Structure formats: C-alpha cells, structure tokens
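Here the complex is missing a single protein chain, while all its other protein chains stay put.
Chain nomenclature is as follows: A and B, assigned in order of appearance, with residue numbering initiated at 1 for each chain independently.
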Amino acid sequence: MSGAAERAVARASADGRRSRWGSLLGSGLYGRLDAALAVSPTRRFALLAAVPVLWVLIAHVGPIVQMLHVSFLDAYPPSVGQVPAYTFENWTSFFGERIFIMPFLRTLVFATTLTFATLVITYPVAYFLARHVKRENQMLLLLLLLIPFWVGEIVRTFAIMILLGNTGAVNLLLSWAGLVERPIPFMYTRFSLGIGIVYLTSLYMLLPLYSALEKLPSSYAEAAADLGAGAWTRFRRVTLPLTREGIASGCTLVFLISTGYYATPVLLGGPSTTVFAETVAGFFHVAGDQWPVGAAFSCIMLMTTLALAGIFIRLMGRGGTGLLK
Amino acid sequence: MNTLPGRAPMEHAVVRLEHVSKRFGDTLAVDDLDLSVPSGQFVSFLGPSGCGKSTTLRLLGGFERADRGRIVLDGEDVTDIPPNRRDVNMVFQDYALFPHLTVARNIAFGLELKGEGRAAIERRTAELLAFLELGEFGERKPDELSGGQRQRVALARALARDPKLLLLDEPLGALDARLRAQVQLELKDIHRRTGKTFVFVTHDQEEALTMSDRIVVMNEGRIEQDGTPEELYLRPASRFVASFVGETNFVEGTVRGTDGGVTTIDWHGIDVRGVARGFTPLENEPVTGALRPESVVLHAEKPPGGAFPGRIASRLFKGSRTTVSLEAGPAGGGGRLLAYLEPELAERIEEDRVWIDWRAERLSILP
Partner (left out) sequence: MTRWTRVTMSVIFWAFVVYLFVPLVLMILMGFKDSKFIGFPIRSWTLEWYVDVFRDTEVLGVFLYSAAIALASTAISLVIGTWCAVLIGPRRFVGRAALFALVCLPAVIPGIISAIALRIYARLLEIEPGMLAIVLGHAVHNVPFVALVVLARLATLPASHVEAARDLGADEIVAFFRVTVPYLRPALIGASVFCMLLSFDDFIRSFFLGGYQPTLPVLIFAKLRSGMSPEINAISTVVLVLTAVLGLWAERSSRRLARTKPSGAA
C-alpha cells in the first residue's frame, strides 16, 4: 500500500490537485493501520468485535450482574469504615411479608389482564388496517396512529388524568347528559390505571399484530371460504393461528412494558392499586441501606417476568421471533 | 472510441491455478484444479450449477481463499493476497453499482482509491464513458439506467484500473433473450478492442460457444475438458461434455476392429464407423461414441457406400428444420438416433423409410 501511496504522491505533484481519498490513503498513519488490519482475518474480526462485545458486557450485562451482587449484601452503599457482609435475608424478606407479596402478585395478574385487554382492543384495529384499507392509505393511517405515541408517557398519562378526573371531560359529559348528579370517582382506581396503561401500550401490541396480519396472504382465507368455512370459523381456524407469532410478540412486549411503569401508577392509581414498581422504588428513595433489599426485589421481579414471557413465547410461537436471519 | 489506452498485452499465460482446492463445509467445490489462462483470450468457464465455476472465479478474484494450491498472476503468487490488492477486477452478476454515486463516480471509484490525481481521474473516466458509449449518462444514477446500460457501467468500472485480468460472473443472466444476444456481441467486440484477458462464467452452453476463444467445461469441481469451441463440440472428451454441449447421440456398441484410424463398431447388429483419438480401442471392448444430430446424413434411396436402413419414428417441426427420431433397421426397432431432416428430402421419403450414414470422423469414440 505504501508503494501505491508513493506513486500517488509523485503523480499528484505532476497533476496538481489530489483527490480527497488519495490524500487520506497516502498518509503514513493510515498505511500502518491498514497493515495492522491485514494481518489475518481473525485479527480483523477481533478488532471488529471488540467494541460491541465490551460494550455489551460492561453496559448491558454489567448492571444486572451488579444488581444481583448488591442483592446479597447487607448494606449498600457502605458507610465509612463498614465492610459489607453477604446474606440471603434480602431475598427471604420478600417471601415473609404480605406487604411485599401482595403487590407483586397483584401486579402480575393486573399486567396479564391488561395485556389480554389490549390484545382484544387492538386486534380488530390491526385487522381493519391490514385488510380493509388500501395499501397506499395504510401507511398514512399507521402514521396517524403513531403520532400520539411520540409525546411520551408523562404527557399522555396527564391527558388521561384530565379525561377521567372529577372535573374531567367524561364526568362533564355524563352530567350534561343528565346521567349522574355527582361526578363518578374514576381516578385513583384500578379502572383509571388500566385505561392509562392500555392507552400507553396499545401501539406495542398494534405494530406486531399489524405486521403479522399484513404478511398474511388473503388466499388462505379465500381457500377456507371455498371449502365452506363461515366468517367466524375462518377467523378462528385460519387467521388467528397464522398470526400466532405476532400475538406472541405483542403480548410479551406489552406485558414486560406494563410491569415496568412507575409514573403512571403513581399518578393514576391509588393506595389500593400499589404496583410492585412502586414498592421497589420505595427502597431507593429512603436512606441508602435499603438498596440491597430493593435490588433483591428487582431481581425477583426480573426473573419472574422474563420467565413468564419466555414460557409464553415457547407456548405460542415457534421459539425465536425471526428477527435474526 | 475504438481502443482503450492501457498496458500492452502479455505474451504468456496471464494466470495459472496450480492444484487448487476449496472446500465449503462437507462439499469439495473445487477439486485439485490445474488451469492456465492464456493472455488476451476470452475464456469461459462452463458447467451446471454447483460445478465449481463460480467458486473458481471468486478464487481468481480473491473473494475466496484456496485451501490448497497456488494462484499465480503474471508470475506473482497471489494466493494469499486480498481482492483490493490484486490486479484483477470483476463484473458482478448483479452489477453491484453503488446506488448513491453517479455513473461517473462509480467508474472513478477504483481510480480514487488508487490515489490518482483529480485531472487523471477525470480524463480516464471520460475515456471509459466514450469507449463504452455511455457519454450522456455520466451524471445519472444507476437506478435511472436500463439493464444493458448498467452492465456497460459495471464493465467500465472494472476496466478503469486497467487490470491484468477481467472476470465476469454470469453477467448476462438477468437479461431477456433478445437483449442477451445483442450484449453478447457487444461484449465480444469490447474484448477485441481492449485486448484484455476475459474470464467469463456461464451455465449456458450456447453462450459459451458463441463468445469464447476457449471453453473450460467443469463438473463437480473438476475440469472435464479445456479447449476451443470446435474441439468441445466436434471432439468431446467425455460423455459429460458431449451431453452438456449441444445435442448428442450416444452410439454404444462393441469394437469389431480398427483399420487405418477408423474403428468399426457393432451397434445393435449394424456395423458403424467412428474415430478414436489419442487411443486405440481393443477388440470386443464396449465403447460409446458421440455423434451430433447434424452429422447424421439421410438419403431417400440407398446410396453407394456403407449406409444402413432405418425408419422415422417421430418428427418435431421446429420451423427452420425438423428434428426426427430414427430407429435403425428396415422396419425400425433397432438403435435410436436424432437427426435433422431437410424439407426437400422430406418430400422424397416414402413410408418413413430412410438410409442413414455419416462420416467416420464425426462419430467421436469416447475414452
């Protein structure tokens, strides 16, 4: 390479200007870099892989490992002069108290119910979009549906608050229609929290469903009709099974996301709806020595939700979401 | 522009493959290949899918690394040298024109990487655009061009660096039949005008026969035959070559004797004559001979000489000529042959009875 570079330089002085790449490639630094790379395919691959692998280990795996580590300590962050000891207490304390297990189970059940509700609500929407709208218009309508989601969870939660509050729009409508005399307390209940979370997560269900439905050739349903199947049968025995993977991705996504919300339950929910996210967060806003317990609870929650999601995917799909070719 | 300025053609073989092998997993794609490509020629690698022709091409280009053997380019061992440092350029099957660059920038790409000066690059690009009649397309993007035009750009780009060897990976595969015929002629013309060594991969034997100075027929990673189109067609060295290149009759029988270079074969009870080249078949040895349909001469009445009777079993009208399936014997029922029937002769034949013979040197006895 350096030979070519020399010739390039010689030619340049004769020719006047040199091309940009010519100057870059002619520089000595690049030549050395190139020589270092050219040693072997293995070396080249190692250089390519170094940054991503290091990043993934340090930034993706590291926090989880550290959280696991802290969950076994008796005090973290350690005060001056204190040497933390290892203990299982943080983990066992979860199983001992009703005040911890109840929100945990409640959150799981709630999240599962909401996931199912979101599925039922968005499936018809996805179906309509994929099969009853002309191709050209599908993109536009999808865009329309995307717009509210760019705003962010806090603003959207706030919007729900305005909708459902005692002086909110729904109550206003109801009292105008003469249906009620006093405002119905929608807020700070499971209902308001449910509406809020479905509102926030419906896109994550809609997109995989739409994607699966859009790829479904209409010939399958037509063949079923040809063989005598009615509309509901066609749906139940042809369309639904063939969109299994989309349903699986959507449900898993929504489940994992909805268990992770903190702000929305705080704003829309009340004492009776305390979700586990609030319980866990509570350990981090008090004095530092509650961190290990919080870490343990987080680990428990992480393992449970990932296990549930994994089981669900195994049951529904063919294993793997086909993202990786 | 009729010629392309570049280096003078070399006298010797421009590239040699010595005992080259390449394996992919369990499959041996190239099996101990020995090949020499003479300078300035248009050489085709011909064979069915999976025969190793594309792999060999990629080995020449540096996109695959040989497991064993050497590749020598103009006297220099390039076996371990990566493609960007080999003085070889390739026209890819899908042309691989960079979509974000104009035609001119595509062509100039290799020159920029060489470190050439701006003025030289512009000069050379203009030369190539003119040479390949792409003059007005310089500032267009690839997706604005037709298939044939894109192919010329790919060629121009590959020629820009004046490589010692130009590789072409089934470049005509995606063109429709009419365009393909036209482009074949264009490519041949470009080859003549540049004087470069072209190595061309195809699975279409007609294409290879039309365009090549030399054809290398490959099968299962090995070379079946390496010769001129005439040699391959008229004197195939193996059954595979005979059946792959053009249509062939296989005449199978037992040797009765050889006399003065001509071998007589007992074919289903009829004595027929053929020629074995480079070896002498033994008496009573079973042999197979390859006979092209157009070499079969048909007569309406018995001619002087050694013709034998036969019947026409079926005809296939193909416009310019009729292909007939023949059965040897006065009432048919003997060995089968394909032949072509001229319309004038067809009128004179009674009751599908014909007399069949051929020149002995047209029946190639396979080793």
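Methods note: contacts are C-beta pairs under 8 Å (C-beta built on N, C-alpha and C of every residue); 3 or more make two chains touch, one makes a residue touch a chain.
These numbers come from a predicted model, not from an experiment.
Undergrad: Who touches the missing chain here, B:Ala13, B:Leu28, B:Leu113 or B:Val262?
TA: Here the residue in touch with the unshown chain is B:Leu113.
Undergrad: Of the listed residues B:Lys53, B:Arg157, B:Lys196 or B:Arg311, which contacts the missing chain in the full complex?
TA: Counting the whole complex, the residue in contact with the absent chain is B:Arg157.
Undergrad: Can you name the residues of chain A that touch the chain not displayed here?
TA: Against the left-out chain, chain A lists 21, 25, 33-34, 37-38, 44-45, 48-49, 51-53, 55-56, 59-64, 66-67, 70, 76-77, 121-122, 124-125, 127-129, 131-132, 139, 143-148, 150-156, 158-163, 165-169, 171-172, 199, 202, 231, 256-257, 259-263, 266-267, 277, 280-281, 284, 291, 294-295, 298, 301-302, 305-306, 309, 323-325.
Undergrad: List the residues of chain B that touch the chain left out of this view.
TA: 61-63, 82-85, 88-90, 92-100, 109-110, 113-114, 142-143, 145, 147, 150-151, 157-158, 160-161, 171, 173-175
The rule is simple: only the chains that are shown with their structure count from here on.
Undergrad: Just the number, please: Cα centre separation of chain A and chain B in whole Å.
TA: 57
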